[in-house]
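Missing here: one protein chain of the complex. Every other protein chain is in place.
This part shows chain A:
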Amino acid sequence: MELLNDQGLRLDGRKPDELRLIKCKLGIFTHTDGSAFVEQGNTKVIAVVYGPHEVRNVHRAKTSADGAFVNCQYSMAAFSMSERKKRNRGDRKSTEATIHLHQTLAAVIRTELMPKSQIDVFIEVLQSDGGNFAASVNAATLALIDAGIPLREYVIACTASLGTGNVPMVDISNLEESLGGPTLTVAVLPRSSQIALVEMSQRFHLDFLEPVLKMAMKGCDYTFKVLDMAVESYLSEIGKPNNWGQA
């Protein structure tokens, strides 16, 4: 199977620079400090934020006077993939994603404002169809915003790959991932266009790194616009009824 057909379209009919449909919602749960749901194509992710609160006993050793401790957990539901998953978390893939998530979020959270405290970010992947980590980062950003945790700016992640004829493609689906193309995941701070995380599987020639990276960052920019719109409409929805907290 070719990643791009003669007309230059991908397996699911998208153009190389076309993202899957993004839908998101903030504040899906009431018992948490912040929560968000993000759907990118068939990838569906829930992110939940607790905190900032006192460091829990289990993490006592990680208390720091310099800043808050960001505690992440990436977990995939047993039904998220076509095959039943026996272990939801703690396997190598999830542990890796947890570490990456921690690195990405630590780049944007203003931890120095909250010394000796802890912020929990929990991710649950409900359905996996490629770009799970990217969707998790986006969901985590929205949940952090919902929780009102001070951020430097948004952090947005997106994937890109190299298709037939060395054409860069954005937002890789599970099928494209499993067909063996390389997958580059980047997390960027869109306003200052800085890179918070780059992660790549497989190899391609160095010459293509720049166009693929550019494609992924373009995808991030677009995702940022969608998420920003969602945040704006959510805030106006919850802020307007009480006149933005003013009497």
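We adopt the following convention: a contact is a pair of C-beta atoms (placed from the backbone, for glycine too) under 8 Å apart; a residue touches a chain by one contact, two chains touch by 3 or more; residues count from 1.
Definition applied: contacts and distances are computed from a predicted model.
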item: Record-based protein name (UniProt) of the chain missing from this complex, from "Proteasome subunit beta", "Inositol polyphosphate-related phosphatase domain-containing protein", "AP complex subunit sigma" or "Ribosomal RNA-processing protein 42"; value: "Ribosomal RNA-processing protein 42"
item: Listed residues A:E39, A:D146 or A:E177, member touching the removed chain; value: A:E39
item: Residue touching the undisplayed chain, where the options are A:K23, A:R60, A:K93 or A:R110; value: A:K23
item: Touching residues (missing chain, whole complex) on chain A; value: 23, 25, 28-32, 35, 37, 39, 42, 44, 46, 48, 50, 56, 58, 71, 73, 75, 77-79, 81-82, 84, 88-90, 120, 122, 124, 126-127
